[in-house]
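A protein chain is absent from this complex, but the other protein chains hold their places.
For chain A:
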Amino acid sequence: MDARLRRVNKEIADCKNDKTSNIRIELIDESPFHLKGSFPGPQGTPYEGGNFEVDIVIPESYPFQPVKMKFITKVYHPNVSSASGAICLDILKDAWSPVLTLKSTLISLQSLLCSPEPNDPQDAEVAKHYTTSKSSFEETAVYWTQIYAGGPGAKKSKESASASVARDEVAMAGLDHAHVRRFVGLGFEQGKVIDVLRRLNYRGKNIHNIPDDKVVEELLKP
């Protein structure tokens, strides 16, 4: 049995025995080198109440090379790609140390959710949203937690969920319904309006910097 397997087995066992940290590691398939970790969203943050799943791939030269992790659960956070779940965290790159474990790394991810670093973003749009209006950002993050991470208020019936698809998308993009309606009223498709407004960071104080002409110009681009 090689050192990597021995260590991973120990780590999985250690996580199973530790009931206090709330960090869970499970096998995805037969391989002990492709795992799924999960942890609850930290309290007092927009992620509270959600359960966040992380895809874990253990490289050949683990623990001397960092473990590869990305979110399976969609997360609205400046250091997590809203599209792919890729994570921007120093210990997953050059600050990795062979002393770090799967558990300690997952705990670091958990604390990353507590303390976003918008100056070193993985998702520039989300980071812009965060710096423009923290309250609006938090609303959206709470919403994503509800929709994707099973956060509080997520237990809606199927019909009401499908009925409010349109509203969901506006909230999901962290935009104001009134703004979206105004441009939809000009005859543009809602999906496109959401896309453009999100890209332009049409939120909070920033809307004063974006003239309507600019928005329309963007909307007219194919």
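By definition in this document, a contact is a pair of C-beta atoms (placed from the backbone, for glycine too) under 8 Å apart; a residue touches a chain by one contact, two chains touch by 3 or more; residues count from 1.
Everything that follows uses one rule, which is that contacts and distances are computed from a predicted model.
*Asks:* If you had to name the missing chain as UniProt does, which of "NSF attachment protein beta", "GTP-binding protein", "RBR-type E3 ubiquitin transferase" or "ESCRT-II complex subunit VPS25" would it be?
*Replies:* "RBR-type E3 ubiquitin transferase"
*Asks:* Thinking of the whole complex, not just what is shown, which of A:P46, A:P63, A:G85 or A:G174 touches the missing chain?
*Replies:* Residue touching the chain left out of view: A:P63.
*Asks:* Touch as defined at the start, partner being the missing chain; which of A:A3, A:L27, A:A124 or A:L220 qualifies?
*Replies:* The single option touching the absent chain is A:A3.
*Asks:* Can you list, in ascending order, the chain A residues touching the missing chain?
*Replies:* Interface with the chain not displayed, on the chain A side: 3, 6-7, 10-11, 14, 61, 63-64, 91, 95-100.
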